[in-house]
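After the structure tokens below, expect a handful of questions from me.
Only one protein chain is missing from this complex, and each of the others stays in its spot.
Moving on to chain A:
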Amino acid sequence: MSGLPQWTPELIQAEIDALKHKPGALLPILHAIQDKFGYVPPEAVPQIGDALQQTRAEVHGVISFYHHFRTAAPGTHTLQICRAEACQSMGSRALEAHAKASLGVDYHGTTADREITLEPVYCLGNCACAPSVRIGDDIHGRVTPEKLDRLVSRMTTRALELK
């Protein structure tokens, strides 16, 4: 997530214009904006509404309905822990308690150093090798609290590397 560009009305408009011709364009547009800037800035709502001839309330209603979309910048990395039953049967309740305690945040929170945002997820489809977590687009299986600590430390170290 690091190194994402700062949004501007012009950049937002470019994302909208590339997709607004599609039937049912709103979700693709929201995905494109979040992929590019890390979140959907509230200031983008009227812009999107104008392009799709929808009210701000309609656009806001869609953004807030879906768990995936966020309206504030996340940490450098997003860590999702699966809370679904297959992972529960393999100890994900203990894993999430460990993550919350060691990171010092609850779900939807971001660590004080802005490195990691913690989120729940309901199934990553890796149910035969549970419990699972997702970091960015990488999924990890059979995650113990110790393995989670290693993954977290790798994330934070990498962010400090000089390129």
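In this section, a contact is a pair of C-beta atoms (placed from the backbone, for glycine too) under 8 Å apart; a residue touches a chain by one contact, two chains touch by 3 or more; residues count from 1.
Keep in mind that, in the parts below, contacts and distances are computed from a predicted model.
Of "Multiple sugar transport system permease protein", "Activator of HSP90 ATPase", "NADH-quinone oxidoreductase subunit F" or "Amino acid/amide ABC transporter membrane protein 1 (HAAT family)", only "NADH-quinone oxidoreductase subunit F" is the UniProt protein name of the chain excluded from the display. The omitted chain makes contact with just one of the residues A:33, A:81 or A:121: A:121. Annotation for chain A: contacts to the undisplayed chain at residues 23-28, 30-31, 52, 58, 61-62, 65-69, 84-90, 93, 121-130, 132, 134, 137-142.
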